[in-house]
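Before I ask anything, let me first share the structure, which is written out below as structure tokens.
What you see is the complex with one protein chain gone and the rest in place.
== chain A ==
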């Protein structure tokens, strides 16, 4: 599993499902792996750089209520109730109190063990 992950890979969900938590943490873009209930299982280093939140703080917490309340709305969090999800959109996250423009990709499938929240600072439409 040496292929470099790319934010817009067509088969990214399939690739991510084969990654260990340690590999997920090394992704070249912001990446959060959650259980299907929304609990953080792996928190990428790039994600920490974007949000200022450490892996140690994030692990084991409900992502949308405890870590990223800014995404806890119908545009983002509610979409994970769908059985299948692969959507990209422009959004804003906060680094401490500063707004940070990002491109998000939301991923899950009926067969995936996890659901994923991806953040890219470089490819804002």
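Following the convention adopted for this analysis, contacts are C-beta pairs under 8 Å (C-beta built on N, C-alpha and C of every residue); 3 or more make two chains touch, one makes a residue touch a chain; residues count from 1.
The rule is short, and it goes like this: contacts and distances are computed from a predicted model.
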item: Name per UniProt, for the chain absent here [options: "PAS fold-containing protein", "Lactate utilization protein C", "Acyl dehydratase" or "Putative ABC transport system ATP-binding protein"]; value: "PAS fold-containing protein"
item: Absent chain, residues of chain A that touch it; value: 68-75, 89-94, 96-99, 101
